[in-house]
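Beneath this line is the structure, given in structure tokens, with notes to follow.
With one protein chain withheld, the remaining protein chains of the complex are depicted in position.
Let's look at chain A:
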Amino acid sequence: MKILTLNFLTCARKTCKSSPAAFPLHPRDAELEIVETEFNALFIQNILPRVEWDALKGLCTELGLTNVPPEAPEPKELFDTSIKSAGIDEKEKEPTQLTRDLHNLLLETTIQSGKLVCGNCGHEYAIKEGIANFLLPSHMV
């Protein structure tokens, strides 16, 4: 499970949805792996405003990842604007190292196995072979 996906997940219980403590889920016994994947700066640019930055920082601290900028990067930081030449196509803009680092953090860093714990109800969701299981027993539905 990618760090990016984790930023979109809360506890599955309906009673936890409104609680701020249910997001983000806290990883426990997480085994991390870097899985290289296709880089796409446009995707990073589009997805960045939808990432809850404080949750991302908290999660990375818990996982021992230190390469997270303290503030959410501005869109203009994602592309190199120093080579100023008129008529350069949107698509041909050169992504910065920051964008590549974000790609590495959000899309290439994955949790292969471990648990995700809800900060509100304490329920644990297992991750096995990178696939998390959010099914609930009947008394939690």
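Some observations on this one:
Everything below uses one rule, namely that contacts are C-beta pairs under 8 Å (C-beta built on N, C-alpha and C of every residue); 3 or more make two chains touch, one makes a residue touch a chain; residues count from 1.
Just so it is clear, contacts and distances are computed from a predicted model.
According to its UniProt record, the chain left out of view corresponds to "tRNA (guanine(10)-N(2))-methyltransferase" among "Mitotic spindle assembly checkpoint protein MAD1", "Protein FMC1 homolog", "tRNA (guanine(10)-N(2))-methyltransferase" or "Ras-related protein Rab-31".
Not every partner is drawn; the one left out touches chain A at residues 1-2, 4-5, 7-14, 17, 23, 37-40, 42-43, 45-47, 50, 52, 107, 124-125, 129-141.
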